[in-house]
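Notes for the one structure printed next.
One chain of protein is taken out of this complex; the other chains stay put.
On to chain A.
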Amino acid sequence: MSDLAKVIRHSARGMITLRGDLTSSPLKKAVKAATGYTVPKAGHIAGDDTKGVIWMSPDELLVMVPYGEVEATLAALDKTLLGKHYLAVDVSDARAVFTVEGAQAHEVLARVCPVDLHADSFAVGAFRRTRMAQVAAAIWRHEAGFDVICFRSVGDYAEGLLRNAAAAAPTGALG
């Protein structure tokens, strides 16, 4: 049986939750210095998994850097934002990360998330937090498919879920 898409589970990625006023210039500067990218608009990711920033909510970003650079990045964020109302915390080890790769990757995720994943609605660079079967997940689309983040405590469940959803014939319903 050929799979709809390839599911890859990654080892830890560097992730920092950054909360604060996303419109304030110290925060914007801190994010730019840490990742090289400006704060993305709602529902989007700027950059990629090695260096990137994701819009999580009106007062929350997810900053992604290589795992080994988390401590230095945190120190730099703290220095830039000193005295401001903000929160920056290392969540790298709290997360499980997957890539769902291939032309039918959207069909795999459509089976487990209540999201319109057609390229017209959810293009490359689009990001969304959602429900993946019984757990919370965050997904974004890139050139090769999708990356999926969830809590590491439910990482094995999510892996089984994605592999099971990938191991099936296409329905063709999504075009």
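The rule is short, and it goes like this: a contact is a pair of C-beta atoms (placed from the backbone, for glycine too) under 8 Å apart; a residue touches a chain by one contact, two chains touch by 3 or more; residues count from 1.
Here is the rule we go by: contacts and distances are computed from a predicted model.
> Just by its UniProt name, which of "Cell division ATP-binding protein FtsE", "Sarcosine oxidase, delta subunit family", "ABC transporter permease" or "Cysteine desulfurase" is the chain not shown in this complex?
"Sarcosine oxidase, delta subunit family"
> Among A:A12, A:M56 or A:A168, which one is in touch with the chain left out?
Missing-chain contact among the listed residues: A:M56.
> Per the definition of touch given earlier, which of A:G68, A:G83, A:P114 or A:G172 contacts the omitted chain?
The one listed residue touching the chain not shown is A:P114.
> In the full complex, which residues of chain A touch the absent chain?
So the residues of chain A touching the unseen chain are 42-43, 55-58, 60, 114, 116, 128-131, 136.
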